[in-house]
Each structure stands twice: as C-alpha cells, then as structure tokens.
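Excluded from the complex is one protein chain; the other protein chains are retained at their positions.
Showing subunit A:
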Amino acid sequence: MLLDIRNLHVSFTGYRGHSRVLNGVNLTVGRGEKVGLVGETGCGKSLTVRAVLGLLQPPRARIRGEIWFAGRNLLALPPGELQQIRGREIAMIFQDPMAALNPVFTVGDQLLDIIARRPGGRPSERAAWARAVDILKEVALPDPERIMRAYPVQLSGGMRQRVLIAMALVNEPALVIADEPGTALDVTIQEQILQVMRSLVDAKRTSVLLITHNLGVVRQTTDRVYVMYAGSIAETAPTADLFSAPQHPYTQGLLASVPKLTGEGVPRGIDGMIPDYLNPPPGCRFAPRCQFAQPRCQQPPPWVRVGAEHDVACVLYDDGSRPSAERAAPSPIPLPTGEGTDEASGLPSNTAPAVTRP
C-alpha cells in the first residue's frame, strides 16, 4: 500500500464544545491505483486530505490514528521531513485554479519553482525550462512557450486547470490528491481535463486520490471508491461494483438521488440532515436518516465484507443476509405534463421494506 490511513480520528474544540468530525477513517491507496472518495458537503472528505498533508494544527485539531505513506507514519514525522514529502512525493490538485495559482507570477515562474524542488537536486536552468515545456505539452496545452510567459489571468479556466495538473505532475509524485478537479468548469471542458489527467497518471503509474461529490466523475475516473458519511467510511468497493450493487443504505440513497438521463423524474433525495458533530448520534451516524434503522444501530456499525474488496459498515450485513440489490428507491417526482397530474402519484413511497436474500 502506498497510502494507508488507519483509524483516523480528528476532533476540534470550539466555543460550543468538542466536535468529533472524523470518526475512525480507514482508507488505502495502492501503487498505480485511482481511488475515489465521495461524500456530500461537510462529510469530512477534505478534512481527511488536510490530515494527510499535515495541514491541521495540532493544538486546535486533535488527531488520533496513523497515516502511513510509503512506509512512514506521516503523523509521527517531524515537520521538516513532512515538508520534503509534500509537493514531491504527494502532490495536490485544487478545485479552483485561480485561487491556487499566484496571480503576480507567470506560469513559467511557478512551474520552475516546483522543478527546482525536484528530488535529486536542482536541474540547470535550461533543463528546467525544457522540462516545464514538456509537461505543458503533456497536458495538451497549445503553444507551451507562450504559456510559460503568461500570467494566470491571461489563461482560460480550462487552461489554468491544465497548468495545475502540470504543476502537480511535473516532479512525478507517487501520489496525487485531486480535490474536485474541474468541477468549477463546464462539462465539455471538465471531460477534457479528466481525460488528460487519466492518461497522464496511467502513463506514469501515479496513484490518485480523487475527492469529489460528483458520482458520475468518480465512475468514469477511478478503480475503487470510498463513500464517506459524517466522518466515517460507509462503504468501499471496486467502482463498477459500487455503482451496480451499492449495499450501504446511504450509498443507495445517494445514488438514487442523482437525476438520471432516463428521465423518470427527479428523485426525492434523502430525508433529514447530516448530524451535528458536537453531538453525533451514538453508533451508526446515518441511523437517524436510515429507513432500515434498528436498535442495534445504537452500537458502532460492524465492518462487513460482502464481496471481493467490497466492505460495508452496516448491521444489515453482519448476519450474512443483505437487503436486495434492488434499491428501495423512493418514487421519483412525476414530470409536470400539463394535463392535470394526479396528486396521489407524487407521494414518496420510501417505506418499502428491505427484502432479504440468503
């Protein structure tokens, strides 16, 4: 394993009390593997990344657990050594390229700065320039020499995102963490960006941890997915399995919430809200919103293997039985057809019982 996060807990103390956000996160990324981490606003996915990068300040943030990267526990490393890993062995692609690029330096200045920090010594000026031009070519930017001399404001959104990818990959890191890459862009451009990223990381066998709330992007980009809810991993599976047979009620609800091109109407979504981290529910944090909740959910959920590399944190599976793969999806909202739609047809029927199979 290249990255191995073990039982990571992060909590903060504020005026209103102690908020326990990350609640035992376990996550691994293998060499050359593309892993997705999906979840909604406030689930803790960005916090996990910040913990990996050592961006959480220990007095305010209380961190427990282990983060192993290439044989070293990042949480036990002195700051100087962590600094050597960050940007060289672990690179980051941020969501908003305009905020991540320095507006007063040219693209070239910023790229050369990173190349100068290459592991194995500072290359000559000419070699560094050539390397920078090469990486800009690799991310399919036209006229790289001109882009080297351009300021970020002179580039379009898609070009800036490509520059960020180039900056992340130029020192050939072992792991790239991408936080919602391209979601600030239009679909046609986002697709181009993801393609560039995919082909580059595949060619260099770079590992990727992709953080996003967009399930479609995860499906197209990753080999394996973690679904996160309220600071815990709810489910992990190979990407194809997760999308064809989601097991955790939250994963099922999340997938059912995405409007589909089949045009069956907009799904109702999931009732309720993400819990208050100051006072999270005991046991399974999804239980208050779960239609399958039972008394046992007051205990921490078991981590059950339900298939090849497919694990779920849910009591529904710990006796070997599992609810049907046919999700108990709430009925979608009927389309306004114009000719008097029936009131009754629009009611949600999310009380469908779980069908168990042996």
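Everything below uses one rule, namely that contacts are C-beta pairs under 8 Å (C-beta built on N, C-alpha and C of every residue); 3 or more make two chains touch, one makes a residue touch a chain; residues count from 1.
Criterion: contacts and distances are computed from a predicted model.
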Candidate names "Integration host factor subunit beta", "NADH-quinone oxidoreductase subunit NuoE", "Electron transfer flavoprotein subunit alpha" or "ABC transporter ATP-binding protein"; UniProt protein name, chain not shown: "ABC transporter ATP-binding protein"
From A:Ser156, A:Ser199, A:Asn279 or A:Gln298, residue that would touch the chain that is not displayed: A:Ser156
From A:Val104, A:Met273 or A:Ala308, residue that would touch the chain that is not displayed: A:Met273
Identified contact with the non-displayed chain, of A:Pro119, A:Pro259, A:Pro282 or A:Gly307: A:Pro259
Subunit A residues that touch the omitted chain in the full complex: 40-41, 156-159, 186-192, 213-217, 219-220, 243-244, 253-255, 257-270, 273, 332-336, 338, 341, 346
